[in-house]
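Note that one protein chain of the assembly has been removed; the remaining protein chains are unaltered in position.
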Amino acid sequence: MESILNALVSGFVSGSLYAIMALGLTIIYGISRVFNFGHGIVAVLGGYLAWTFFTRASLPFVVSLLFMLPVMYLLGWLVYRYAIRGLMKKPNADFSTVLFMLGLGIMLENIILQIFGPRVKAVPELVTGSIMLGAIKIKNHELALMVIVLLGIIVLTQFFKRTRMGQAMRAVAQSIPGAGVVGINIERIFGYTFGLAFMVTGFSGALLASKYFMIPHIGWDWMVKGFVIVAFGGMGSIPGAVVGALVLGMAESFTTLALGAVWVWPVWFIMFLVLLLLRPQGLVGGRN
Amino acid sequence: MQGKIGKGLMIVCVLSLFIPFAVFAGGQKDDVILIGAPMPLTGPYASDGEQMRMALELAVEEKNAAGGLLGKQLKLITGDVGALEPEKIKAVGERLAGQNVHVALTGYADSGVDARVFAQYAMPYIHADAMTEDALVARKQIADTGTSNLFQYCPAEVAYGEDASEYLFKVPAAMGWTPPNKNIAVVKVDYSYNILAADKFAELSAAKGYKIVVDETIQFGHVEFGPILSKIKDAGASFVTFWDLDPKDAANFMKQFYDAFIDEGIQALVYMQFTPVIPEFLDLAGEAAEGLLWSTTVNPVSDGVADYDKRWIAKFGSEPASSYSYGTRDGFDLWVAAVERAGTVDDFEAVIEELKKTDHRGLTGRIVFDPEDHTAYAGMDYIPTVWQQVWGGRHNKSFPKEFAGGYAYKLPPWVK
Amino acid sequence: MKKLNLTRNTVILAVVLLLIVLYPLLGAKPYHLHLFILFFIWAMVASSWNLLNGISGINSLGNIGFMAIGGYGSAILAKTFGLSTLITIPLGGIIAMVLVTLFLGLPTLRLKGVYIALLTLIFADTLPTLLTQTRAVTGGAVGLHEIPPFFAGAGKIHNYYICLAAFLVMLYVIHRLIKSNTGLAFVALRDSENLATSLGVSRFRERLKVFAISALLSGLAGGFYVHSLGDISPTTLAIEPFLMGIAMMELGGIGTLFGPVLGAAIIVFGSEFLRLADVLRMTILGGLICVTILFFPGGLMQAFRKLGNLMDRRGKRKRGESVQAKVQSAD
Partner (left out) sequence: MFEIKDLCSAYGDIQVLYNIDLHIDEGEVVALFGPNGHGKSTLLKAISAVHPARSGSILFKGQEIAKTPAHKIVELGIAYIPEERFLFPDMTVMENLNMGAYNLNARKSMAENLEFVFDVFPRLKERRGQLCSTLSGGEARMVAIARGLMCNASMLMVDEPSIGLSPSMKFAVFEAIEKVNREKNLTILIVEQEIEHALRMANRMYQIRKGRILFERKADEIDVKEIEKAYF
């Protein structure tokens, strides 16, 4: 019984980590239909930036997180403005943007490697200590991660629902010609979207690094997992990403408990296959 | 369409033909001795590769400053084997051979493929992969041809398993603690270096009457250990052994183990193969590592270490950060010694004959090659497996006594 | 005028082929032979991958997995059962074809665009864990080593010719396939599914077909890979080979016959060449991919074609022919 409860907690922890991995990806895809194959490296970059502010400028970690955000925003905007914007206008935009981000990812990964070296870096936990919930022990840091995921969803959904920019992003996501007709500057919105998504991704990288530690190539793992989660939950949907992440986190934790850690990927593949056959649009996705 | 085919193929072929020639445009001068160094400089093992390269740079610089080898200057050519993909190791091997290097020297470039690749060439290949795979290749070559150009200047990984099954069960007594049972948990990563060692340990321990109650294989990058820890607790293992080369995985395991059991306590010791020697481990695991036992066969144990550290710091401005900072130097030194004894660097057979006779007292111990597989002997008289316990935020050599310096085991904080 | 072109190109083609055929005899170093073998194999992989992504517009990300299945299949059959590679390589290809058609071809029938990409990606990512589970036959993480060569005593030079022949045959097969009705159906489905289905093209059948063919060819390439290199391990399925495969297709020019071949040449030779740049190798490679995509979205094939047209145009001007005529007949 206790091990089942523990597995449940583990599932929640993994689930919130996976949700963090998937958020930036789902935002960028949901609005611009660009599949960010540089996602993992952008996350890693966010982690390294926060780490730099934290260790070199001796800022408190939470403050260095905030300092990292505008840098990531700018990077996202620049990537859109000087590369993706042009690619999106050309035929075969789907795959050429994928490849561009892939190339950029490889380049960034190795630049990070040259600058920061190959040693594993750790970023501190947000809060220390742990609390007991009945018989189950949960680390405060892990609770904080779950709360951040929850807050993240609330903030993002409110942003998309209430603010003018957020509404415009949703409008662009749902109908580009429609957005043009009502006078939305689509390219500007895409620019904001990339900025926002890079910001969220960078932030998530810094959070993930507190659990996974940081090394330049680790981003690829995050990205592949992110893809699975986003597809599982429903492409481009924020609640979808979170639900997908939780389901996969639970699956991972109970598979490990019942069968062993090596069975996680095969179980995921089968779940994914079954889901796609029953609901090709993903768990939460509304339309295909 | 026909036009396209012609043009396309023309371009492809012209390009294909020219690029390899461009690679070897520059010829080699006769008065330079080339050291080929296949090592992981990018990818997941880049952290070790960096130390190997630094060790060789320092060695080459010092040797050149002292007048070179046989009066000739040394030159280092590195080859990045990335994430140790067989394909890459092959390509690097072919390239180094094509550049006519006089020796291939590395800390490791493993996965078992490197030995097969370099066995095809005449020059000596000197490595510390610590892999049975490699030893088997050399053994076969020796059986077939009477000799081999492969030399592994450290014991193979199974030595860890043999040593741990020999010694681990004696630790409780040294701590004054009685384990509640003979149950063992094995958590190993899916990588031959770790798997073969862990399986050897499990096999030998089982023969001694110990019982493997958890046998979990994980992938590199495993993060959430909760369910595995539950299994360990439910099965009531009193010896928890962890075999995973990646310091991130090891640190995560240790942190989660500590968090899970520090309050209520668990009657168990934790042992790790090799990994804590990687300097990041202590940074990442922090106080959670207090009380951890671990062992490694590549240790800076000789008297020359302090002086070596000084020279290293003078050159690079940082301390040697891995056991490969030392091990790689031993590989270099024993090759230099063999060349000097042979009096030639070009006659590979002569150099290999001298390498076989190696009895080198290096930074990591006394290196003597087993004539059957050219792997360095393990043991107190040769390369010792040194046990350490993490305590007070640092590693304390605890066994064998010659290295222990009076350190006595302490009961890990979670044993209550 | 078109005829003139043909003969000129045929001559060049023949000369270049002759050069490649004679290359090992002209004192090539083993390292060069090794690179060429890799090039032949990767060109096969990229070309068969291109059938899915370029020709049929199905964005598969799993072809390295298809190749690994074929490679493992053939290696196990040859190593464990001692079968001749003449049998094992085709069998490996067939195993890849059957598994892929079953686990990917059928499920993806209902899927679109990016979902296919993801399912294939997850498929390829699942393979390493499955390999671990079947350690007894696949060698687990260690992989399979000392896989028998094509025939007893086969050396580099034999491998070179075998892979060259396989590469040429496969390229020819793909060329014929693209020109055939099946190929046209693939293209039709890619360009306008509605139109194609209204013309009586069966989406179901053609999709299964393209998955089967692509997997078969990738699997065969895997067979040639293992028997010429002698090793295969789950690292073959790691991120880098995967990135390289995609880069080959796109860098050369996706959807064209020679694009992937050109891409394979650039990546195989180029990344070896870039080894001189040591640790900056991957940085440069990534940058190269970005630049190609930004400035030559059709891949380098497009860049070369532009260059070729430009040169032709200048030649034409000298001969007083109209530029217009050439531009129109360029493709």
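Note that the chains are named A, B and C in the order they appear, and that numbering of residues resets to 1 at the start of each chain.
The working rule: a contact is a pair of C-beta atoms (placed from the backbone, for glycine too) under 8 Å apart; a residue touches a chain by one contact, two chains touch by 3 or more.
As the structure is a computational prediction, the values presented were derived from the model and not from experiment.
K.L.:
Which displayed chains make contact with the chain that has been left out?
P.N.:
A
K.L.:
Where the complex has a chain not shown, which of A:I112, A:I184 or A:L283 is the residue touching it?
P.N.:
Only one of A:I112, A:I184 or A:L283 touches the chain omitted from view, namely A:I184.
K.L.:
Of A:V79, A:A168, A:V242 or A:L273, which sits in contact with the chain we cannot see?
P.N.:
A:A168
K.L.:
Considering the whole complex, not just the chains shown, which residues of chain A touch the missing one?
P.N.:
Residues 164, 167-168, 170-171, 174-175, 177-186, 286-287 of chain A touch the chain absent from view.
Note that in this section only the chains that are shown with their structure count from here on.
K.L.:
Which chain has its C-alpha centroid farthest away from the centroid of chain A?
P.N.:
Farthest chain from chain A, going by C-alpha centroids: B.
K.L.:
Once every inter-chain C-beta contact is counted, which two chains account for the most?
P.N.:
Ranked by C-beta contact count, first place goes to B-C.
K.L.:
Distance from the CA centroid of chain A to that of chain B, rounded to the nearest Å?
P.N.:
35
K.L.:
Can you list the residues of chain A that touch 2 or more other chains?
P.N.:
Residues 110, 113, 217, 262 of chain A touch two or more partner chains.
K.L.:
Any chance you could list the residues of chain C touching two or more other chains?
P.N.:
Counting only residues that touch two or more other chains, chain C contributes 128-129, 132, 279, 282.
K.L.:
Show which residues of chain C lie in contact with chain B when the two form their complex.
P.N.:
Going by the criterion above, the answer is residues 2, 5-6, 8-10, 12-13, 16-17, 19-20, 23, 29-32, 34-36, 38-39, 128-129, 132, 140-143, 145-146, 175, 229-233, 235-236, 238, 240-241, 256-259, 261-262, 265-266, 269-270, 272-273, 275-276, 278-279, 281-282, 301, 304-305, 308, 330-331.
K.L.:
Quick check on the complex: what are the chain B residues that touch chain C?
P.N.:
Within the complex, chain B contacts chain C at residues 2-17, 19-20, 22-24, 41-43, 78-80, 82-87, 90-92, 94-95, 97-98, 111-113, 116, 133, 190-192, 195, 217, 219.
K.L.:
Under the stated contact criterion, what part of chain A meets chain B in this complex?
P.N.:
Within the complex, chain A touches chain B at residues 2-3, 6-7, 9-10, 13-14, 17, 110, 113, 117-120, 122, 130, 137, 139, 211-213, 215, 217-218, 221, 252-254, 256-257, 260-262.
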